[in-house]
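Note that this complex is displayed minus one protein chain, with the remaining chains in position.
For chain A:
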Amino acid sequence: MLIHVNGKALEVSSATLAALLQELDFEENSVATALNQTFVRKTERAETGLKEGDAVEILSPRQGG
């Protein structure tokens, strides 16, 4: 299934957002997630399904002004 992760097209096998984080080697407690520009809570990732063409954002803390 082809989806976009942080702006890059990726072929992935995960059916849910929680599985995607594992597949891509993210630490689940250190990132915040959004699917198609809508926030997905950490507790909702396991039941958040992915489909072809979805856009996932996986963000973490950075320097800011």
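Basically, a residue touches a chain if its C-beta (ideal position, glycine included) is under 8 Å from a C-beta of that chain, and two chains touch if they have at least 3 such contacts; residues count from 1.
Heads up, the rule we're going with is that contacts and distances are computed from a predicted model.
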Inquiry  = Please identify the absent chain by the protein name in its UniProt record; candidates are "Peptide/nickel transport system permease protein", "Thiazole synthase", "Heme exporter protein D" or "ABC transporter ATP-binding protein".
reply    = "Thiazole synthase"
Inquiry  = Take the complete complex as the reference. Which residues in chain A touch the chain that isn't displayed?
reply    = 6-7, 24-27, 30-34, 37-39, 41-42, 57-65
